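Complex shown without one protein chain; remaining protein chains in place.
Chain IDs A and B follow the sequence of writing; residue 1 opens each chain.
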Amino acid sequence: MLTEFGKILIFFILGAVFVAGGLIASWILRPNRPYPEKLRPYECGEEPVGNAWVRFNVRFYVIALIFLIFDVEVVFLFPWALVYRELGLFAFLEMAVFLLILIVGFAYVWVKGDLDWDKPKPVIPQVNRPIQSIDQPVVKSEPVTS
Amino acid sequence: MGLLDYKFENSNVFITSLENLLNWARLSSLFQMQFGLACCAIEMMAASASNFDIMRFGVIPRATPRQTDVMIVAGTVTLKMASRIKRLYDQMAEPRYVISMGSCSNCGGPYWEHGYHVLKGVDRVIPVDVYVPGCPPRPEALLEGIMKLQEKVRKESLAKKKQTA
Partner (left out) sequence: MTPQEIHETLKGKFGEAAVEAKLDALQPWIRIPPNKTRTIGAFLRDDPSLQFDFMMCLSGVDYNDGNLGVVYHLFSMIHKHKVVLRANCPKDNPHVQSVSEVWGTANWHEREAFDMFGIQFDEHPDLRRILCPDDYPGYPLRKDFKVPEFYNGMKVPY
């Protein structure tokens, strides 16, 4: 009576109704009294200073791009794995060629250093005053020019 | 949008059950804004810890005022901090409540006479709902303050506040 796709449609509609129902109910019930001080951006109690847009590192974009490529490769692997039994050696060799091309790309990305997550070097503070201990002979340091 | 907020002239049977539901939901999950300023903060931490545990009342600490219902001002309020408290109270979303914990935020505390930089009571900048006395109050006292606030929330209504003559 109902196709398989029809059952998925019912599921989808019920999910949408559940979410929308919650949002609409709270829209009816909640108070809404905005005024300028309430709408200011939050900055731990201080007056907001400067732009809220921050430059963030390009390594996030690089990692996302690499993830996308290999995620699509995995999506192609799933249906191949389902029908692999019936297709035999030909399917195996075909997928091996596909994977080989992508492994070459993966090796390039690895060697180029796009998979590394750089950590900042620790900065050790330099003190330009000689620190003397009771065991060492006393060293006369440079006098402060008066 | 607040379709039902303060739209009714007086409570009728239609909305009392809705009010009961709303008030019960609000008082059982009063998210608190952790605002420990001085020694009362230690007692607030003790109240949040396992022996007295305000989390079983639904009081979970949140760091941002946008997600909180109650601000527990625990500790001495200096003049420098008072403007920040006002701004943070403004950034809380309704319905919002304030618990003033300890004698410094109630009335200036031990610094009432000579304090040159102490605000004598946080109610000079924000409206307070519950005052918890003590220096510092014991965690059970803070718990009682939270329960009194829950009683106050239980009596809230969606009807418009009557103008007192």
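Note that in this section a contact is a pair of C-beta atoms (placed from the backbone, for glycine too) under 8 Å apart; a residue touches a chain by one contact, two chains touch by 3 or more.
What you see is a predicted model, and the numbers here were worked out from it, not measured in a lab.
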Residue of B:Arg62, B:His117 or B:Arg154 touching the missing chain in the full complex: B:His117
Residue in contact with the excluded chain [from B:Leu18, B:Ile42 or B:Leu79]: B:Leu79
In subunit B, positions touching the absent partner: 79-80, 82-83, 107-108, 112-113, 116-117, 119-120, 124-125
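The rule is simple: only the chains that are shown with their structure count from here on.
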Residue numbers on subunit B that touch subunit A, as the complex places them: 1-6, 18, 22, 64-66, 83-85, 87-88, 90-91, 93-95
Residue ranges of subunit A touching subunit B (in the complex, touch as defined): 27-33, 35, 37-38, 40, 42, 44-47
